[in-house]
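All protein chains of the complex are present and in place, except for one that has been dropped.
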Amino acid sequence: MQESGNHRWGMVIDLNKCTGCGECVAACKVENNVAIVGAEESEMDRTMFWMDIITTHEGEYPDTEVTYFPRPCFHCDNPPCTKVCPVRATYRNDEGIVTQIFPQCIGCRYCMAACPYTVKSFNWFAPDWPEEMNSSLNPDVSVRPVGVVEKCTFCIHRLQKAKELARAEDRELREGDYLPACSESCPTDAISFGDLNDPHSEVNKLAKSLRAFRMLEELGTEPKVYYLSKVE
Amino acid sequence: MDKSTMENSNEDLDLFRSIEYTGNGFYWTVGFLIFVIAFGLYGYFHQVLYGLGVTGMAQPISWGFYIVNFVFFIGISHAGTLISAILRLSQAEWRRPITRMAEIITAIVLAIGGLHPILDLGQPGRMWNLVTNGRLQSPLLWDVTSITAYFAASTVYLYLPMIPDIAILRDRGVKPKWLYQFLSWNWQDTPEQKRVLERAINILMIMVIPIAVSVHTVISYIFAMTIQPGWHSTIFGPYFVAGAIFSGIAALMIAMIAFRKIFHLERYLKLIHFQYLSTLLLIMSIIWFYFTFSEYLTTFYGNEPDEMRVFNYKFIGDFAPYFWLMVFCNFAVPVIILSFKKTKTIPGILVVSFSVLIGMWLERLIIVVPSLANPRLEYPVGIYIPTITEWGLFAAGVAIFILGFLMFAKYFPLISIWEIREGRESSIKEVAHRLQSYMPDTYEEDELERALK
Amino acid sequence: MNHKMIKVLQISSLAYIWIFVIAVDVWIFSLLFVAKKLDDAINASVAIGLIAIPLFIAIASILTYVFFGLQKYAKPEEKANVL
Partner (left out) sequence: MHDIRKYLVTLVKIMAIFMLWGSSWAQESFQPVQFNHDYHLGDLGLTCLDCHKNAKHQERASIPNIDICSECHEDEFDNVEADKVFEYISFETAIPWKRVHRVPDHAYFSHRRHVQLGEIDCIVCHGDVEQMAAPFERPFVNMDMNWCLDCHEKSQISDECSDCHR
């Protein structure tokens, strides 16, 4: 394997470019076999999104300023969720990805309660898809059983494959080899993804820009998802 | 058996009634309780089969009744051993008819409460992961450890002072004989045996107090260790401990009043016992108010936006009815009723006790749900409506408690017989002696002369 | 049920309590090793282990002390009767 520990994967989302189209949400759902819950369940607030869009409204109509925040898991460098897990089903790996080991999870939902960003979803029932979609599930990602917590993994299966391919071709991992589905699918290129440790990567440069900020930075969780604030 | 013990055992005949006489009411009650438990179990199997979706929990509010009841039951379990240990330690003579009941409450409710997190698991079949891959840094594991320790310590603490009573039952020939023979550990009331037992009880009661305090502190840490608004508070440890003792005393008094009525124990559990305990309850009520006040005042004064969202949700938002009902039940009712001698009667105390239990349960609900319902980011505020499964399991939990208490009363005396006898025989002399030792020292004759010079 | 049988039952129940206590201690102890192996907050684990492990042993010891104390100081004539 590639020597791990020298990457620190991160994401920069440009709010100026984001139109709130929801392509990232859809791409994520398809890529990661995220369950589709019925109308009844979604009435109960049990919708499941690994990538969600938070909409904020500022000001009174007609001078309303609407901002869309695509919200993956923030993959904190100091994650509050991993500390409390009683069985090590979630932890931050050497490359900064906060992983979720589904077969290990006992479903106590402590990590959900501890996450200040509320990014985790729980499988309240066994996941279910419309009949015709069952054959189009992504074989690279497991289908989670009932009763476990799940969340965005930065499409870690793509990293596994990209690393393997790079080593098979006997080269270093290049920028762009590994992109999560949301970043790849964004029609306006609002979501950049890459190695924050690489001084030449795009995300590194963007994360250092004056517009960059992180969600609830004051909590000290050190999220690795940066937003570029809106400018006129 | 010599003559004096014979007389005594006749005198304490009331205490054997629950064991030696079984009425129809007993079977009806047990039958009803088993029905309630079966209903709860049915709900649980339903939940295991289909998933936690059968409960009312949803996305931001991922913890509901199970965790609320977990904290509530463990809170009740506190009173017992802690109160009994404190009363024993302070040599309060009026403890004698109370301690046993308090200890039973602990043992039974702790077992019920301790199992509640399992109800809450999405994958109960993977419990074994806790054994093979547990992480001691998670507050949940602190709980597992300290509840196990408390359960072990409090059952031992219940059992040891029961040995002489079991021996009395054995000598009376109560059936099943083998059970009492097995449990009495060859007790023959020799002075040496008494010394051994008393030494063990003394060590245990000192040990059990810090364990008891640690249990509820650690339970509060489940919440306090996260950085969620409304939870991340340094006061939570003592706040939970105080609340636990508060609700525990109330539960203890309800049990005492009920069993006093059923088994005609008026001669043992007198008004004075209830008045002493209710004074303790009144003090705890005021302490509870003090903690609640400082907890919310700091939040309000600090005015941190995320904290204030939860604060407003409780004070004027969706949870306001529950919040103010809690304040009414936990503070207004006890203070009003227990402050006046006229209302400090058995019915009055019963009302207060129920009110406190309801209030403390609401407090647990108010701690768990609003913080989860108001996430920091701009999500819609969550709602939580418990389903029949959750109510059923709550009822089953209460039913198991009552059933456990009844079954205990069926086989063992609810009031410590030997401690009552000991009190009757020697405590007046001992207390007189003790009082003497509190008195200012009198001068010896030569000392007096010297002092006069 | 005869007295010998009861004696055996008593001793074995005491043994079960020891097995339980030792099992809990072994569990906590093994978690220390897991924490060390995975480099996962070993200090917290050691702190909890230091308190919890002796505590369980103490509880079982008290019980054992009482059991053997009561056997030792039972009246001899009835001892023969009961044993």
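We call the chains A, B and C, going by the order they appear; numbering starts again at 1 in every chain.
As a working rule, contacts are C-beta pairs under 8 Å (C-beta built on N, C-alpha and C of every residue); 3 or more make two chains touch, one makes a residue touch a chain.
Given the structure is predicted, the values throughout are model-derived calculations rather than measurements.
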{"item": "Partner chains on view for the chain not depicted", "value": "A"}
{"item": "Omitted-chain contact residue, chosen from A:57, A:167 or A:208", "value": "A:167"}
{"item": "Selected residue (touches chain absent from view) among A:101, A:126 or A:212", "value": "A:101"}
{"item": "Options A:153, A:183, A:204 or A:221, residue touching the unrepresented chain", "value": "A:153"}
{"item": "Residue ranges of chain A at the interface with the undisplayed chain", "value": "1, 4, 88, 91, 93-94, 97, 99, 101-104, 140-143, 153, 156-157, 160-161, 164, 167-168"}
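Basically, only the chains that are shown with their structure count from here on.
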{"item": "Most remote chain, CA-based centroid, reference being chain B", "value": "A"}
{"item": "Rounded Å distance, chain A centre to chain B centre (Cα mean)", "value": "45"}
{"item": "Centroid spacing, where centroids are CA-atom means, of chain B and chain C in whole angstrom", "value": "25"}
{"item": "Computed distance of Cα centres, chain C from chain A, in Å", "value": "49"}
{"item": "For chain C, residues that touch 2 or more chains besides their own", "value": "40"}
{"item": "Interface hub residues of chain A, defined as touching at least two other chains", "value": "88"}
{"item": "Chain C partner contacts - residues on chain B that touch it in the complex", "value": "131-137, 141-142, 145-146, 148-149, 152-153, 156, 160, 163, 177-178, 181-182, 185-188, 190, 192-193, 196-197, 200, 203-204, 207, 211"}
{"item": "Touching residues on chain B, where the partner in the complex is chain A", "value": "50-53, 56-63, 117, 120-124, 126-127, 129-130, 133-135, 137-141, 144, 222, 225-228, 372, 375-380, 382-383"}
{"item": "Touching residues (chain side chain C, partner chain B) in the complex", "value": "1, 3, 6, 9-10, 13, 20-21, 24, 27-28, 31-32, 34-35, 40-41, 44-45, 48-49, 52, 55-56, 58-59, 62-63, 65-67, 69-75, 78-79, 82-83"}
